[in-house]
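As you look at this complex, bear in mind that one protein chain is not there, while each of the others sits in place.
For chain A:
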Amino acid sequence: MPEFTLWDITRNLLLAARWTVLLSLIAFAGGAIVGLLVTLARVSKFKALRLLMRGYIELFQGTPLLMQLFLAFFGLSLIGIEVSPWVAASLALTLWSSAFLAEIWRGCVEAIPKGQSEASASLGLSWLEAMRYVILPQALRIAIPPTVGFSVQVVKGTALASIIGFVELTKAGTMLNNATFQPFTVFSLVALMYFALCYPLSLYAHSLEAKLHAARRT
């Protein structure tokens, strides 16, 4: 049996961490696009659409991400759609993060005083124009810190994709542990790498918040 040096373990984990990063980016970008549409539908003037989107959000917030991954992976193949772990993980994480982002952003949109949309409407702007030029730019300012904060949850959420056979950081850690029987070393390194990914995001969220506050002229 080959000996694994610390460097071997680290190197393999770093290689696997690429997929954690990539999956996080896909989930976050996909979640942001879908989440923006859900947000707009959630604050639209059509009651049925609002209720539907509320159901969507509740569904994804009220069930474990693990179940969503199982359904995307095993469920889809049961109904005859063969999906790779990549597709299943991307799909499930995108939908999951879209629900959370939509809920965060709805709060930000609703925090903008009603007078802003009334003034926009009085000037003849359509609902969508008011959103685009008046409401969303202001909501964005307050949305950034919680959004970047949520990206930390996305990174950690990708760990669950290991269950459906997606080889990312956690899965690689499990495999290396099986080969080396050094759980303490391996999982410490795994944890350290997650921390190295997440901590800068947290710092970034804080600095953005500070910058946005400074940008508010007094």
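Assorted remarks:
One rule holds in what follows: contacts are C-beta pairs under 8 Å (C-beta built on N, C-alpha and C of every residue); 3 or more make two chains touch, one makes a residue touch a chain; residues count from 1.
What we mean here is this: contacts and distances are computed from a predicted model.
The UniProt record for the undisplayed chain lists the protein name "Amino acid ABC transporter ATP-binding protein (PAAT family)", from the options "NADH-quinone oxidoreductase subunit NuoE", "Phosphate transport system permease protein PstA", "Amino acid ABC transporter ATP-binding protein (PAAT family)" or "Fe-S cluster assembly protein SufD".
Contact with the chain that does not appear here is found for just one residue of A:8, A:129 or A:209, A:129.
Set against the missing chain, the residues A:14, A:119 or A:192 yield one that touches it, A:119. Along chain A, the points of touch with the absent chain fall at residues 113, 115-116, 118-119, 121-126, 129, 133-134, 137-138, 141, 216-218.
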